[in-house]
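Every protein chain except one is present and positioned as in the full complex.
Residue numbering begins at 1 within each chain, and the chains themselves are lettered A and B in the order written.
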Amino acid sequence: MSTVFTKSAPGREGVWPKQPEHDLSDLLPAGLIREVPAGLPSLSELDVVRHFSLLSRKNYGVDSNFYPLGSCTMKYNPKFCEDVAGLPGFARLHPLLPQLPRGDELTQGALEVMYESERWLAEITGMHDFTLHPMAGAHGELTGVLIMAAYHADKGNKKTKIICPDSAHGTNPASAAIAGYEVVSIASKDGIVDPDALAEVLDDEVAGMMMTCPNTLGLFEKNLPKIVEMLRSVDALLYYDGANLNAVMGKMRVGDAGFDVVHLNLHKTFATPHGGGGPGSGPVGVCEKLAPYLPISRVVKDPSGRFHLRYDYPKSIGYVAPFYGNFGVVLKAYAYMLRLGREGLIKVSENAVLAANYMRKRLDDVLEVPYDRICMHEFVASADKQSHKGVRALDIAKALLDKGYHAPTVYFPLIVKECLMFEPTETESKETMDQFVDDLRDILALAETDPAAVQAAPVTLPVTRLDETAAARNMHITEDM
Amino acid sequence: MFPTDLKYTPSHEWAKIEGDTATVGITSFAQEQLGDITFVDLPSVGAQVTQGSEFGSIESVKAASELYSPVTGEVIEVNGALEANPELVNQEAFTGGWMMKVKLSADPQGLLDAAAYEKTAVSCH
Partner (left out) sequence: MPYVPHTTADTRAMLEVVGVDSVEELFAEIPQTLRPKSFDLPAGMSEMATRAKLEDLASRNSTNLVSFLGAGFYDHYVPSAVDALTMRGEFYTAYTPYQPEASQGTLQAIYEYQTAVTRLLGMDCSNASVYDGGTAIYEAVMMAVRQTKRVKVVISETVNPIYRILLGTYTVNLKLELVTVPHVDGATDFAAMEKAVDKSTACVVVQSPNFFGCVEDASALFAAAKAQGAVNIISAYPVMASVIKTPGAMGADIAVAEGQSLGLPMSFGGPYLGIMTCTKALVRQMPGRIVGRTTDSQGRTGYVLTLQAREQHIRRQKATSNICSNQALCALRCLAHLCLLGEEGLRRTASASIGNARYAAGKLAKIPGVTVLNNGPVGNEFAIRLPRPAQDVCLAMIGRGFVPGFPLGRYYPGLENCLLVTCTEKHSRRDIDILAAWLEDEL
């Protein structure tokens, strides 16, 4: 499909404001005026609407396709949440209003949403306090690591290292590194963190450890109490990557379990849409001793029930976002939490775990499941067996696209060969999962009899497999004028 | 399997030492592991490199790896052809895919010969 730039017809009117009263040359000196036009397209509104409508049809999304992309929690995003975020009382609110004299009074509704969202998340996770400012999961990680660093600096601790298990999301080591830490990786044993491996690298220079629980293999970290105790012994902090919180709401609170810092992905567990890559929201929760280091501003409630933004926290790490985070995303998550309530949130986790185990059991005779025991909200299978016939995990993923499904996550975590990670989520019906399982079993059967057919997939989509090597070597990342 | 006139490192670089000059590249085994090479980041001429330290990096579509110098000295030439044709590393790892030439300022220590390298490369995979 040709790009929107090739559809341009100079002079064609789009959504133009009325003709300005001044010529630009009356408003700015000649030397400051742009010399050549930008080269933006000139299109009618219909041209634009048709272009993007046609583009949208080249995408799989949760609204149209089952999307069992492991570790991404692609659950259904309720429509009413979008309406709520679009209410003019929120959408038209300028972020600097509360910084005006008595500005808090102009934004009581928004401040209440933030205050209440923090309280909900704190109760769900058992943490003492939350900030909503981080604008995505990785941003939450960085915020969390900066809080850990501020704590150690304040205590006069000389800490230089952060430990990440080898099953960790790539963002964990990256976040620790850009905050200035050396990253130490430790190997897993039986799919979970090995306390012996931890003991080998644990010393006084360790600032903390980043963990995902359940981990990226979908397994619960059984040695958690032992790990907490070990870290405490050297005044190291334990960080919880909340990417997988969807599994444990109402079953385990990370604060009770001994974690000191946690980030959540509202675009996963709390059903805000991912938008093809964002915006997300990555609130960070901390235990009581870390609360003084949270970013500013903080929202507080006074005895009369009024809400205020406060900036006077001398130990705070400062601003991590220009304002209060991705407020529009927080709003949708808040609406979702209100709608579900206590029982609903518990049911989310129960059904997410049930669905993952159901799919695991329906597939473990045809795909190797390296840790074939009760999993949490996702499970990891391996196409190692199939790869000997030449059909790799990637081929299976592509064949699923042909059947109308988004593929599971492939080749992550890195510690399982030919890895396929499935996360059905709680919002998919048994019928959908059954059909998916049948179709996947068909693909695996075809892999035995006609591997070439699987290797050729996809054949029903707008494009077949794309040449990523050529893309990286030739680097066409913008359209020529 | 590996040219016997070259010296090797356990991190899969090779060096061809001729007098006080060494030509450096990565082995055919390393390029196979990385897959289709898309980019090679090399030092500038005149830069100092140290045996065992990073001198650049190499990228394929799904992997990236640091390059560690097998020798110590000053970079006197880099292979400009790799900028437009990084695939040379895949096609001619030991010849046209060379990366830099170094004027040696110290004798390299502990490099492997072809047989020892083959043993290392095979044993860890």
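Quick note on the criterion: a residue touches a chain if its C-beta (ideal position, glycine included) is under 8 Å from a C-beta of that chain, and two chains touch if they have at least 3 such contacts.
None of the values given here were measured: they were computed from a predicted structure.
J.: Among the chains you can see, which ones touch the chain that has been omitted?
T.: Result for the missing chain's touching partners among shown chains: A, B.
J.: Identify the residue among A:251, A:310 or A:389 that touches the chain left out of the display.
T.: Hidden-chain contact among the options goes to A:251.
J.: Given that one chain is not shown, which residue among A:146, A:262, A:366 or A:383 touches it?
T.: Only one of A:146, A:262, A:366 or A:383 touches the chain omitted from view, namely A:146.
J.: What does the interface between chain B and the hidden chain look like in terms of residue numbers?
T.: Interface with the chain not displayed, on the chain B side: 38-39, 41, 59-64, 66.
Everything that follows uses one rule, which is that only the chains that are shown with their structure count from here on.
J.: Nearest whole angstrom, what separates the Cα centre of chain A from the Cα centre of chain B?
T.: Once rounded, the distance between the two centres reads 38 Å.
J.: Okay, in this complex, where on chain A does chain B touch?
T.: My answer: residues 411, 468-469, 472-473.
J.: Once bound in the complex, which stretches of chain B touch chain A?
T.: The touching residues are 36, 38-39, 59-62, 86-87.
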